[in-house]
Structures are given as structure tokens and as C-alpha cells.
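A selection of the complex's chains, in situ.
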Amino acid sequence: MDPVENGTKISIRKVSKIFSGKQGEVTALRELSLDVNEGEFVVIVGASGCGKTTLLNLVAGFDAPTRGRILLDGEPVTGITPECGMIFQHYALFPWKTVQANVEFGLKMKRMPRSERRNRAAKFIDMVGLNGFETTYPHHLSGGMKQRVSIARSLANNPKVMLLDEPFAALDAMTRQVLQEQLVRIYEKHRKTILFITHSIDEALLLSSRIVVMTARPGRIAQEIVNDLPYPRNADVQLSNRFMEIKRTIWESVQAEVMKSMEVETDQR
Amino acid sequence: MKDHQTGKSLIIGIASLLVFLTIWELVCRKGLIEPLFLPAPSKVLSRAVKMIDNGQLIAHTLASTRRVMVGFMVSSLVAIPFGIFLGSFGFFRAVFDPFISLLRPLPSMSWIPLSLLWLGITETQKYAIVFMGSFAPSLLYIIEATKNIDPLLIRAARNLGASRVDVMREVILPGSLPQIIAGLKVMLGIAWTCIISAELVAARQGLGFMIMNGKEYFQTDTVLLGMVMISITVLIIDVIFRRFERRLLPWTQ
Amino acid sequence: QPEKVTVVYGGSSWLGHYPAWVGIEKGLFKKHGLGVLFQNFYASSGRMGSLVAGDVDVASTGCISAIALMAAGTKAFMAFGTQDSYATVEGIIAKEDIKDGKALKGKRLAAPFASSAHVLVLDILAQNNLDPEKDLTLINLKVNEMPAALRSGEIDACAAWTPHFNKLLHMPGHHLLVDDTQFSLYQEYRIGPGPDLLVVRTEFAQQYPNTCRAFVKGYFEAVDLLTHDPEACAEVLVKLTHLSMADQMAVLRDITWIPGNQQKALMIEPGEFVTGMQQLARFLVKHGQIDNVPHVKDWIAERLVP
């Protein structure tokens, strides 16, 4: 067992991931290393196809790294673990379960008694402001409401780490803003360790305590920026000079990588 | 507006059916077609009245319906859990795959000789024909249905602490249910084909028997009546099925 | 005393099943303490399948079906008699311009495949040196479809048995080309292409010998009744055949019933019927209908023959 620094929650060590498909091998990640401390809100940005989702899948244990390893609380990740709650871009709610039943799902899997899990689910449905929708099926909810159910479902399961893969990308700008604020409130209240992927630099700035920029594929860390913007990050903060400054830095860094990845895309043809 | 349109379609449909029946009737009345080849609709109707009166029509219809339903229920009750199981575990799917592939193309008719040898001429033999004719296609359909489940949902369930068996019960079963039910509707049609075949052989009741018997006695009106009865029965069962479907799948609207 | 009081009999409306029907309707089995259940089967193969499968105890069947089953190697049934001897209940009917067997060349001839009529056709064609594959078109058709097919001119000739045979005979413009007396084995062994055979399930015969003996007694009493009082029998038979009384009587007149006291001679000593069947089996193999020639004598239940 490697010694773990105090407070390091997730430790990604020289991880490579190679997919071998019909058209040969694709190196999605190459020797990527990253440490995330307990209670950090790390946002990862990077060009499309640079390996962000792959990285998150490895942390969640959906897939195993080709080389290198990933430690959670100092223990290697060997399989799917409920300790890392994943929130997907397209919500991944169970369409055949009501809001209530969706939120209860993890608890049911733990064989928690019915009444207990009902209470616990109610608490989290309340937290995301969906009281009154308990018996509604996901089908009848708007995108934003679905994502809130998905967040409640994950929180009810009390994961130590939350992994979010472009959770708000499918939502319109207004709904997005509301959910961003809600996520920040939850983060402040529960102090989870959060790994969050986005394409939007604005979103990264609004949410993160640290921003990680990935290189074009094969993905590695291009730059890390500690986000020291003050809370709450309201409209004033968003129009402040410091905001603009950080945004410009990241923008340039990302743009350089996007250019690289576009060259690659053209080459492939 | 949608309702409005459906209503309009229905009226057009009924009108076109009536026009068709009238022309048919007229052609027959004029003697342009020999009644042996095609009796007038009114003849078919009077045959229906006669056979309703003596209770035969109902008896034949119920006999066929009962056989279809029993065979089909047994087939579904075995195929659904087994299909979900095979859909969840790739190894067992591979084990059973060649048998399913070989059994699926076999028309129910081709089971008649073996079923007769094994079961004799019993009601069980009729059920068996329905079972054999619909089991393999059902199973295949159910396995296909499980493949169409969003793998993200399986990941989500596992991520929330579900075991593989939990996934089978909580995700794969409900997730494939809408498609399974759609498939079972098709299978029910196949089951009807099966029973008509089975009733050809040593049956004393049922719509298949009625049609074949009508043919023996050159009662073309009885043959047509039998065919119409099959259509109507299937359509009624379809409607019932759809009711049932809504109950079973509350989340789809 | 019978060990078991119910016997399941496999039959149909074919004349070979008249004695069993008469026996039931006239209470002849009941006299011997038996209840006989008459199960209707269209096809001989279905009936025999059920017999072998154990759903039927006693049945009457065409010889061909029985020989095929023997050739398949099953010992699950035994034969114990033959109830009727007939000629002129089966034959080939043709358009009037077809004068003899040779004239069938190039015509369309229908017969229900895998039946006695089919065998008769194969034999007649062989007698006339006609190849069924090349010299004419042989059509597989059920007997009950023949009148319509003949009328519409789809076929030129057909081979059928009674009662359709009688109907066909009376169709204007058609005549009897050959009947079963011209079957090659008939001339030599007095056996037609498809005489009826009484069979019993082997297991049943072993388990309930007294029941079987009682059945045989009742059965041949019915045969005697058919011979001596056909009118009384016809009255109950129309319930089975749905024929008119007149038609029913006409059919009965054509049949020669073989009483119980002649069975021993036919089946065992000298056993000319069995020899005939043995020849029939050879014949079937020769014409490629079955694979091997069974030793027919092994399937005779000597103890049951009256």
C-alpha cells in the first residue's frame, strides 16, 4: 500500500487507458496523474474526445485502467462501488420508477426497510425542491427536474465522492443556472468530494475550487488552476475582472488543445 | 385534433367496408360468381345466425380461444423469466443460442407429427403445438428486448449498489417489458396460426375444425364465417391486450 | 371377468369401424361387462400414433399403416384379426375416354399419398409399365376433394375408396377403370391394397387379457349382427357416418364381413392373410414407400384371435 497523503481522497497514478477496437487501438489516456483532496470541487475541462468520460468511468470502477492505478482513500478501485456516486448527462433515471422509487433505489439495494427509506428519500426530494412530484414518472418531468431527481438519488445513497459527467449540458441556459446554484449549495452544506466534467468554462468558473484542463487525446493534465473567486458567485462576481482574467487564461489553454484535436480529426480522414 | 382525426379515419374505414360489402353482395345476387366459390355476405350472415342459434359458433370460438390462451400463457410464463435470465447472462445465452436458432424457424405445423406421437390426440397436444410454435420466437424476442436496454441504466443501477441479480430484476425486466409486451402481441398472432393448424388434425371443435369441416361439405359460407370469426376474435383479444398493457406499463403515458 | 371395464377404441367413420360402433350402440360390449369409448380419428397415422403412445387400447387400421409401424420397429401393438374383406370399395375412376390402364399415360391422376389407394395406383402403373415420375402427373389429393377436382377437370382420374368412391362412380362422364380386385396381390393372396386390421396395444393385452377376450367376443357378435340384420345396424350407423339410410344400406351391401370363426384360418393356420400382408410389405419396400420388410408374423397376438 502506498502511503496516502492526509486528506487525499482520490489518487490517480500514471493511469493509461487503451481501447482496442476494430480500427486498431485508441489511447484515450496516457500516464495521467491527479490527486483530489477531500472536500475539493474539481472541474475538468478539455476538448471533445480527450478522455474525460473515460477518466470518470475508471474512477467509478466501470472500467479498469490498462496501466497505472486509481486509489480511493488509499485503497485501489477494483470494481463498481456505490461510494462514488455518478451523475450522468442524460440522467439515467429508471423510466419505470416514480420519482420516489428512483430516489429510494440505492437504499432498496442496501435492503433498508421500506419506511426508513421512504423518509430518507422524502428528505432528498425536498432538498432538490421536488415535493409534490413523488409519484410522477420521469417521462413527465422536464430535463432540469430529471437531473434534480438524479442528484437526489445519488445523494440519498450518501456517496463519499460525487462524479458528474457534463450533468447540465443537455439543459437550457436558464435551468442550468438554477441547478448550478443548487449544486453549489449542496456542496457547501455536505462538503462532498466532487469531480465534475464540463465543456463550459463559465460553468467551471462558477462551481469549482480547482479547474483541471486536459490535453487533446491521449488525455493528460495540461494545466491546473485554483479558482479563488469569492462565494456566492453571483452576477457581480461573473462580471468581475478576476473572473475575466481566469476565464481568459483557461480559454487560451483550452483553445490551444482544441486546435490540436481538430488537426487530429482532420488527419484521421 | 388527433382524436378528431382518428374519428374521421374510423368513419372513412366503415364507409369503405360498407361499400365493399354492398358491391360483393350485388355481384353475388347478379349471379356473376358461383356461390360455391364465393357466397354473398348475406349468406355468410345467415349461416352465422344459424350457427349462433345452435350454439356451435360460440362453442368453436371458445374452444380455439381457450387453446390459444392456455398454450400462449404457458409459453409466455416460461419464456419471460428464461429470456430475461438469458438476456442478463451472456454465458448461458451462448449455451442456448444454437437451440433457439434451430427451433425458431420451425413452423408450428411441423410439430404436429411429433406432438401426435408424444402426446396423442389430446388437448395437451393442442397446447403443445401452440407452445412449440410460439416459445422459440418469444424467447428470441425477449432476448432482443433485453439487448435494447440503455447500458447506462445498468451502470447507474450498479453504481447505486445493485448486484447482478438486482439488475436483472430491477432494470432488465422492467426495461424490456414494453418491448416484450409488443412482441407478445405478435406472438399471440402466431399462436392463432398454430391452433388453426393443430385443429386440422383430429379436432372436433375449434374454428380450424369449423373451416376444414365446412370445406369438406362444400359450405363456403361456413369457411368464410370461420375466417371472419378468427379475425374478430383476434381483434377483440388485441383490444383486451392493449388495456392490460396500459395497466402493466403505467410509466409509458 | 374383465380386469378393466373401460376400453378406448380408436376409430373413424370408415366402414372398418362399423362393428365397434354397432357393438357400443347395440350394447354388445356391455353384455360382456365392458364400456367401450369410441374415439374419432381422421387419419390412420394419428390413430396408430395414439395407440402406441398409450391413449388408445384397441383400434382398427389399414394394413399399410400397420406395416409401416412394424417397419419402424415398434412392438407396442399386436394384430388379432381382420373384420372385413372387400373388393369393389376402392378403385380408380377415370374420364370415359380413358379406356384402360395404359391410357393413363400423360394424364393427371390423383391419389391420397401414403394410403391404400396410392398403393393400388403404384401397382396398376407398374402392371402397365408406367413410371409414376415420368409418364404421368401423380397428384397428392385427399379423397373428399376428388369430386370437385374431377368435375372442374383439374384431374383426369383418381383413386379413392368408399363412400366417396361410390359418389365418384355415379358421376356422369366417368367410369371405373380398375378396382381392387385387380391389385396384383389380390389375384394371388386374396388381399387388397388396404384391408383392415384389428390391433391392440401390447401392454394392454398383457395386462388385461380377460378384458381383451371380452372385447373380441363382443366385437365379433357385432360382426354377426351386421351380417344378419344390416337394417337394424344401419339405423345406428347413420349417427356415425351422417349418410342417408339408403346410402348407408348401399355401403353395407358391398361389404363382406369376416366372422370370428374364420379368423384363425386367416391369421394363424394356414394364415393366408398374414402371408398376404408379408407380400404387401415387400411390395411397399419395392416401391420405395418403406425402408425394410418386417416379419409380420411376429406382430400377431395368437392368444387373442378367436
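We call the chains A, B and C, going by the order they appear; numbering starts again at 1 in every chain.
Convention: a residue touches a chain if its C-beta (ideal position, glycine included) is under 8 Å from a C-beta of that chain, and two chains touch if they have at least 3 such contacts.
Everything numeric in this text was worked out from a predicted model, so none of it was measured.
Only one copy of each chain type is drawn here, so tell me how many of each the full complex in this file actually has.
Copies of each chain kind in the whole file: A x2, B x2, C x1.
The rule is short, and it goes like this: only the chains that are shown with their structure count from here on.
Line, ring, star, complete or other: which describes how these chains touch one another?
If you draw each chain as a dot and join those that touch, you get an open line.
Using mean CA coordinates as chain centres, what's the subunit A-subunit B distance in Å?
About 48 Å separates the centre of subunit A from that of subunit B.
For subunit A and subunit C, let me know how many angstrom lie between their CA-based centres, rounded off.
83
Give the residues of subunit C that touch two or more other chains, as numbers and ranges in rising order.
Touching at least two other chains: none.
Residues of subunit A that touch two or more other chains: which are they?
none
Taking the touch rule as given, give the residues of subunit B at its contact with subunit C in the complex, in rising order.
The touching residues are 116-122, 201-202, 204, 216, 218.
Subunit A touches which residues of subunit B in the complex?
Interface residues on subunit B, with respect to subunit A: 150, 152-153, 155-163, 166, 170-171, 174-175, 177, 249-253.
Taking the complex as given, what residues does subunit C use to touch subunit B?
39-43, 45-46, 49-50, 52-56, 144, 148
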